[in-house]
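Omission of a single protein chain aside, the complex is shown with its protein chains in their original locations.
Lettered A, B and C in written order, each chain numbered from 1.
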Amino acid sequence: MSAFSPICPAIAEYGASFKNAVELYLDKVNADGGINGRPIKLIVEDDRNSPQEAATVARKIVATPGVVLTIGSWSTTASLAAAPIFAEAKIPQISPTSSHPDFTRQSPFQFRQNNTDDVLAQYNADTIHKKLKANRIVIPYSQDDWGVYTVKATTAAIEKDGGKVLLTEAVIPGAKDFRPLISKIKAANPDGVFIALPYQEASIFIQQLRQAGVNIPAGGGIPLTSPKFIELAGKAAEGVVVHSIFFPGDPSKKAFVDAYQAKYHKLPDQFAALAYDAAGVGVAAISRVVQSGKPLTGQAVRDELANGPAYAGVTGVSKFENGNVKKDPTFLVVRDGTFQLLQQ
Amino acid sequence: MNTAKPALLSIDAIDVHYGAVQALYGVSLHVNAGEVVSVLGGNASGKSTTLKSVLGLVGPTQGRIVLDGREIQGRAPADVIDLGVASVPEGRRVFPDMSVDENLLLGAYPRRKHKADIAQDLAEVFTTFPRLAERRKQLAGTLSGGEQQMLALGRAWLRRGKLVCIDEPSMGLSPRFVDAVYDVLFRWKAAGQTILLVEQNARIALELADRAYVLQYGHVVLEGNAADLAADAAVQKAYLGAA
Amino acid sequence: MVHSLPTPGSTQPGLHVQGLSRHFSGVKAVDDVSFDLLPGEILALVGPNGAGKSTLIQLVSGVERPTAGRILLGDVRLDGRGPERIARLGMGRSFQTSRVFPALTVWDSVRLGTQAGLLRGGGTMHKDPGSGHGRLSNPLAEIAGELLGLPGWRRRRAEADARAETALKRFGDRLWPRRDQPAFSLSYANRRRLEIARVLAAEPRYVLLDEPAAGMNPSETAELTDLLLALRAEQPTLGLLVVEHKLSLVRRIADRVVVLNQGRVLATGTPAEALDDPEVVEAYLGRRRTRPAESDAHLG
Partner (left out) sequence: MLELFASQIVNGLAIGQVYALIALGFSLVFGVSNLINFAQGALFMLGAFIAFTGVTTLHLPLVAAAALSVAVMSLLGMLLERLALRPLENAPYIAPVLSTLAISLIVDQLAEIIWSPEGQAFPVPFEEVTYFFGSAYITSTDLLIFGFGAAAAIALTLFLSRSWLGRTLRATAQDRDAAAQLGVRTSNVKRLAFGLAGALGALSGILVALYFKSVFPQMGLPYGLKGFAAALLGGLASTPGAVLGGLLLGIVETLASAYIGEGYRDLVAYTLVLVFLVFRPQGLLGDRRLDALGGLGGAGGAMPSTSVLSSSSSQRKATRVLELPPWGFLAVGLALALLPVATQNAYVLQAVAYAIIFALLVASVTLVSGSLGILSIGHMAFYGVGAYAVGILARNHGWPAEAALLGAAAITAIIAMVAALPLLKLSGHTAALGTLAVGQIGYLVFMTWLDVTRGPMGFIGIPAPRLGLLGGYTLASLTQKFCLIAVVVAVGLALAQRLLNSGIGRVWRGIREDRLAAHAAGLPVRRYILLGFALSGLLAGTAGGLFAYVQSVVSPESFTVSASILLLTLAVLGGLGNLTGAALAGFALTLLPELLRPFAEWRMIAYGVALLLMLRLRPNGLLGAR
């Protein structure tokens, strides 16, 4: 018997996506008879997106016999806290979403399913500069691993392409009143804004921005691909452009989207898709170990992950290179309250 | 123990406990209508506790308290006050951040519906206590101790109660103000007001009272006519001392 | 017991209050008051309520700051210093509301009275008059002494405890048998005694007592009077300032009386002189009672 253990973050929307998607995938595998007839068991632990909890949960997971793979966590900060524990226990850790380059540098046991921030920064720059044609850009960013790295890399990418970043401003997690920032933005007179904030802060920011009569084009990165962003921001979200490696409207993803929707009654978001692929990559590696007749250990699964063939999932192709992958983006725009493919 | 005609207030063998400590042991006393009754005793003799049990501030564990034919032991203070009792609390207890006017007005709270009567009584209080009239808008907390005691008396008067309970009105006052306070009490008595008075200053209390009870360690040790008690050698020794 | 005299060179031994005033938003609680309290003297401060007696004690003990005037202990200025510095200069005081550290045991409460002396090298308050302004031992030395139980520190502690014990035992068996009970369980009068015991445990040079006999019955008051007289006999240089309404006590113990009225000094002198002054009688004792006629007695 083998076991998976995603660590779910507190931000419930993300956590639910993770859990749902992994469960969906494993149900499918187990319904088909598991791996060589052995079912895969899933253990879910909530790390509340806190490093301390992530470390505690990681200890608990590594102390559970039979665990050979773990999926999580959501933020780089929490993933990093858990990483040394998994490395010590020689259990591979696939984070669907941790995008900070440092994560996969921790040990040979860390893998990710999404692009690193270095890759994403170029997509960010493309979103605001190439697709939305903005040249004088402001970037509010969240003061966390992802935000700080993103603003640095994105600014560099934009300026390399000939754009200009007029103003960047750190936003503390949980901030809600952006009017002072918006007055500053107005005074800077930009022609585009790239929002490097979690969707909750981003939705309030964009509402207040539009309310203040600032109608410049707005672009966003991964967090804004959450349907929750549109739900919270309402009309203010219209016209926002994002890049994503998963688009549920894509016909080739229909099987996954339909299955997910049938079970959970909502559209899968990018995070669900990434977790789904993390499960897929992991199961593939585990079955290769089982089929090779080698003992099923974390070390064996890691080696298969690192050296195995490419895996084609719903978010693109995963071929690990030092634990990292590179996937191509799709550009989406918010129209009539949903994401649609951006027409050029 | 009880007299034949029903008293306005009668306390019948009450015990009071504070936590594990017993403060009163079977204390009985009564106050007839129109009478001034004084409760004397040293510190911690239980005299204030007796008064507090009448007012509902502490609940007796044993015994009954009957006011005007109704049992009131264990009732909330507001219920007791509603039955026609006014209180001049120990240490005056005026509302420091409210004006003299507002303090007095609150005395009439149980009969707040009778606006005209209150206005008239208020005017009377100001005639009696010209110093309060001068300070109507002043915050009560800025008054001197003696003035505050006057305010407390005026406030209680506005209740127009059939029984006034007064706790240590002379405490902390200079002799001159003690005189002034007792002047008022003598006039209340003359007007037929029923008063239950707790006082440490036995000499002056016995001058005012018709009857008195002496408490010691929570027991009634002596009771009787005020004049007789004032002449009693034991009382003189214990409570009048050399003043 | 022999006590050292004030430091040589101190021009005027004693407590000197000079032109002291304290105004609270326009109200002159204390207005240009001057008096002296000499070593070995018992001075009583009397006056009607609101005359400013308590405010004066608050000023002298540093709890309140004066608006104008000076307070000198020998040649050391007290005004402007905080209460703890003044206490460490040898000035003990009690409060009108007896402040006794309610949850502490009676014994601990008294021992706190000796702590400041302990910090000053084991000496008592009166041994170091004027000089040094209450310099304290190093807190690190204190921690080391307590944590490691250093012999020097333990000796100082034992001496301090002996002083606390003496102070408690002054009140006969009123306090000593109750030493392990929490202070809040004491009767009102015993709390007053406990507070006075704490003040005396510090062996101060001057003591300010704010209505020490309030809440005591006549026999208890007499007992306290005797105690204060005994104290004076034992410590001939102790200066005592007593605020008191009970004139029986004042007449028995006071060498001199200062009568205050509306913040000002109305009279000063021996008890007989001051208390029988007609102006004082008028202000303080009030007129003789005349029973009001029944007719004008509607309200009061």
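What we mean here is this: a residue touches a chain if its C-beta (ideal position, glycine included) is under 8 Å from a C-beta of that chain, and two chains touch if they have at least 3 such contacts.
What you see is a predicted model; the values in this text were computed from it and never measured.
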Chain not shown, its touching partners among those shown: A, B, C
Hidden partner chain, touching residue among A:29, A:212, A:306 or A:342: A:212
Candidate in contact with the missing chain, chosen from A:69, A:204, A:218 or A:240: A:204
Omitted-chain contact residue, chosen from A:20, A:77, A:127 or A:225: A:77
Contact footprint on chain A, counting only the chain that is left out: 10-13, 45-46, 48, 50-52, 55-56, 59-60, 62-63, 76-77, 80-81, 84-85, 102, 140, 142-145, 148, 169-181, 183-184, 186-187, 200, 203-204, 207, 211-213, 228, 231-234
Where the missing chain touches chain B, by residue: 18-21, 55-57, 76-78, 81-82, 87, 89-91, 93-98, 102, 105-107, 109-110, 112, 155, 159
Contact footprint on chain C, counting only the chain that is left out: 61, 63, 82-84, 87-88, 93, 95, 97-104, 108-109, 111-113, 115-119, 125, 134, 136, 139, 142-143, 146-147, 157, 181-182, 184-185, 191, 198-199, 202
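Quick note on the criterion: only the chains that are shown with their structure count from here on.
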Highest-count interface - the chain pair sharing the most C-beta contacts: B-C
Intercentroid distance (Cα basis), chain C paired with chain A, Å: 74
Approximate Å spacing (C-alpha centroids) for the pair chain B, chain C: 33
Between chain A and chain B, centroid-to-centroid distance (C-alpha), Å: 77
Where chain C touches two or more other chains, by residue: none
Touching two or more other chains - residue numbers and ranges from chain A: none
